[in-house]
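With one protein chain removed, the remaining protein chains of the complex are shown where they sit.
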Amino acid sequence: MSKAPISRFPTPEIADLPEDIRARILAVQEKSGFVPNVFLVLARRPDEFRAFFAYHDALMDKPGNLTKAEREMIVVATSNANQCQYCVVAHGAILRIRAKDPLIADQVAVNYRKADIMDRQKAMLDFAMKVAFEAYAVDDADLEALSAQGFSEDDAWDIAAIAAFFGMSNRLANVANMRPNDEFYMMGRT
Amino acid sequence: MSKAPISRFPTPEIADLPEDIRARILAVQEKSGFVPNVFLVLARRPDEFRAFFAYHDALMDKPGNLTKAEREMIVVATSNANQCQYCVVAHGAILRIRAKDPLIADQVAVNYRKADIMDRQKAMLDFAMKVAFEAYAVDDADLEALSAQGFSEDDAWDIAAIAAFFGMSNRLANVANMRPNDEFYMMGRT
Amino acid sequence: MSKAPISRFPTPEIADLPEDIRARILAVQEKSGFVPNVFLVLARRPDEFRAFFAYHDALMDKPGNLTKAEREMIVVATSNANQCQYCVVAHGAILRIRAKDPLIADQVAVNYRKADIMDRQKAMLDFAMKVAFEAYAVDDADLEALSAQGFSEDDAWDIAAIAAFFGMSNRLANVANMRPNDEFYMMGRT
Amino acid sequence: MSKAPISRFPTPEIADLPEDIRARILAVQEKSGFVPNVFLVLARRPDEFRAFFAYHDALMDKPGNLTKAEREMIVVATSNANQCQYCVVAHGAILRIRAKDPLIADQVAVNYRKADIMDRQKAMLDFAMKVAFEAYAVDDADLEALSAQGFSEDDAWDIAAIAAFFGMSNRLANVANMRPNDEFYMMGRT
Amino acid sequence: MSKAPISRFPTPEIADLPEDIRARILAVQEKSGFVPNVFLVLARRPDEFRAFFAYHDALMDKPGNLTKAEREMIVVATSNANQCQYCVVAHGAILRIRAKDPLIADQVAVNYRKADIMDRQKAMLDFAMKVAFEAYAVDDADLEALSAQGFSEDDAWDIAAIAAFFGMSNRLANVANMRPNDEFYMMGRT
Partner (left out) sequence: MSKAPISRFPTPEIADLPEDIRARILAVQEKSGFVPNVFLVLARRPDEFRAFFAYHDALMDKPGNLTKAEREMIVVATSNANQCQYCVVAHGAILRIRAKDPLIADQVAVNYRKADIMDRQKAMLDFAMKVAFEAYAVDDADLEALSAQGFSEDDAWDIAAIAAFFGMSNRLANVANMRPNDEFYMMGRT
């Protein structure tokens, strides 16, 4: 079986990209040893690329009470529910690294209710899943359930925003048939 | 019945906002005569605000084959399916204005299959709804159905990206209990 | 875009209708200034027309604790969930008039949980939605939740009957492609 | 296990009912040997009772291409999908009698796709189920599928109206906890 | 209407079957007066036949706190939800016999929440339905709800295992178009 291309849509050559985008991609490549396909697939649309990663960084890299591993848990749990192969494989890798736990990503992806995570993290993921699938019904009781686990109002916003942003990302990746890089599968497993 | 606040979360004073954000808000107020609540609700998070509107503009204001009215149809149809009050009311107003048609927004919101729109627009909305609810199953046949209606590969990306971006926006607005400004309800109706 | 016809099925001429039906239609026209399309579409079947409007009047015009605006809220909320364009547009107009509130219909249609209505009205609509989508699971706890908001057993019947009757109406209108009259869109907005 | 009452709501004494309703009930009792509980449960609301049975008779007793057994198939298939115990048990009995077939009702209730019925009857029930659960998406292709099986436009209306009317009835019966009379279970089985 | 065959797949002759399978089938025939079709349909695969009935007997015939009628209630309720005609008709017959109640099977099949059964049996069926449709979300609260009705941990396993095993059986029967024997329909009704 030959491998599928990295996207249903044509992807640009790195050399042809605007300078800022090329610079970001080369920096990632320098750090990771490879270019995650999401950068190449989205680079087809420079303005969307810039906005996407600015949003991503604002949610995933900013200070806040949620640990970086917890943010990745949200990505992994909602992305599997949305059946996004790229997002589960790539962010599963990041979650394993952030949590320094080789098992956690597969557990959270398939059924976070049975994962080796804390009760507060399960409450966080319950809320993230409600945002992903029934945001219209989010109400005060949901916020109170988070508060009971020590999450602030700002944390609630963060959880919701991460679930919502990656819900967008999941849809884009699925429409584009975005292929996860082979490198992700083994990252953080040993 | 007293009116609900514009958000479940505190919103900043315009005077306290970073300069670029205040400038954007004042420009919108100048043009529209009021500040749409989404600007105030998101301004609580300046970096997210900047990324959100950069993304929004990249999708909604850029050149392309989809008319501006068609882009708003996508927003209205998917936002009602996601039960987002702010998005249906605000973008319904914009759709009426863009399409110069006082009836179209309510038709598209409730059931676009019965709206006074073209068959190609119904195909566009069929695809948008599949992206919104079953993106994991999007396949070549969906792209071919769009192509049969004259949509290019770039148009398919645009439709998908708009449905996905506003899917994020719908979730944020629902979690925040974002209230549509009273001004939107009558815009474009007469 | 030319307008769609008022129904997928042929509609009779008013002059050809049985006397009682013609009289009712002319009375509505006299009062409203136009003939709502539902009268013409259903007149194709005189016996069904008579039963439909007798049932309608028995539920919507009779005395009872539910205000007329509240009854229309039930129609609007369930009709949007059933994606019935005719019913949302026509009864949205009636709701605005009954409630003397130009904003309420759009709010209730898209997401009643976020509308400017009372908690008891939200409880009423929670029950109506359960009747519309999970009537098989209605149990004592639902009746008790209504009772806690001051609704009697007779009110529960009324809410359920209105949700059920308009569920039928929604299905008929969708199958017939029943088109809302242009007049409804602006009624009660100013 | 003692038997449940025939309704969650109080039911009137036959002697206390308006003359026309009492007459109809006594006529049914005369013909059937018992009073089906739906008559007693709905008699609590005389105007609704009259409209309900007028509608019922207009759909189920009128001339038309659909046989009476076929109309009952629609009732039984959609009522089981709506989980209405009264409707499946009572109309299952009527279907067995109309079709002179002791097996057909249980087959149609559980899975009409596997029942000993004609392909055209399966197409009729496919349409009825779409009306019951996705009426918003009914389109020309559905009407053409019926036409290919010999159903006229009037037949399509009849199928839809029966599915819609009993969808209302299913919801009312479920909310009322309407109990099927013991007599129905054995009718038409031998 | 001629009857459908007992399976979409060819079924073997009893005489051609392995001795142990033929013996079991003849014993059933001796006891029941006919060979339930499930034996003939599964006999096409002798090893699967042996495992299927060993599993069946381990769950349905073993000692335990659940009565035999209660086990059949689980089969009937979940099989109707899975729309398995064979299973509802055949196990409905067995339930009537086990419970010595001619009405119970039809009640439990259509809507067990309204059946003439005990509250603890409704709790048992609530759990069985959760296993059938949302097993991923089963948690301590579900076990506690069972415990509150007097069910032990072993009873919880039994309920879950019966719901799961017949979920498999329902799928096999539906794929095979397995036809219930005519004899089942009247068993236990008089």
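Letters A, B, C, D and E mark the chains in the order given here, with residues in each chain numbered from 1 onward.
Here, contacts are C-beta pairs under 8 Å (C-beta built on N, C-alpha and C of every residue); 3 or more make two chains touch, one makes a residue touch a chain.
Please read all numbers here as calculations on a predicted model, not as lab measurements.
A.B. asks: What are the shown chains that the left-out chain touches?
C.D. replies: Those shown chains that the absent chain touches are A, B, D, E.
A.B. asks: Would you indicate which residue among A:Ile21, A:Leu66 or A:Ala109 is in contact with the undisplayed chain?
C.D. replies: A:Ala109
A.B. asks: Of B:Ala23, B:Met118 or B:Ala137, which residue touches the hidden chain?
C.D. replies: B:Ala137
A.B. asks: Could you tell which one of E:Asp47, E:Asp119 or E:Glu144 touches the chain left off the display?
C.D. replies: Of the candidates E:Asp47, E:Asp119 or E:Glu144, E:Asp47 is in touch with the missing chain.
A.B. asks: Determine and list the subunit B residues touching the chain excluded from the picture.
C.D. replies: Its contact residues with the unshown chain are 136-137, 139.
A.B. asks: List the subunit D residues touching the unshown chain?
C.D. replies: Contacting residues on subunit D, toward the hidden partner: 111, 113.
A.B. asks: Just the residue numbers, please: which parts of subunit A touch the chain that's not shown?
C.D. replies: 1-4, 79-80, 83-85, 88-89, 92, 102-103, 106-107, 109-111, 114-118, 174, 177, 179-180, 182, 185-186, 189-190
Rule of thumb we're sticking to: only the chains that are shown with their structure count from here on.
A.B. asks: Between C-D and A-E, which chain pair is linked by more C-beta pairs in contact?
C.D. replies: Most contacts of the two pairs: C-D.
A.B. asks: Can you tell me which chain lies farthest from subunit A, using the average of the Cα atoms as each chain's centre?
C.D. replies: Comparing chain centres, D lies farthest from subunit A.
A.B. asks: With a Cα-based fit, what is the angle in degrees between subunit B and its identical partner subunit D, given to the nearest 5?
C.D. replies: Between subunit B and subunit D, the superposition angle is 120 degrees.
A.B. asks: Mind checking subunit A against subunit B and telling me if their interface is mostly the same residue numbers on each side, over half, or mostly different?
C.D. replies: Counting shared over all numbers used gives more than one half: same.
A.B. asks: Please report how many Å separate the Cα centroid of subunit A from that of subunit D, as a whole number.
C.D. replies: 50
A.B. asks: Listing for subunit A: what residues touch at least two other chains?
C.D. replies: 136
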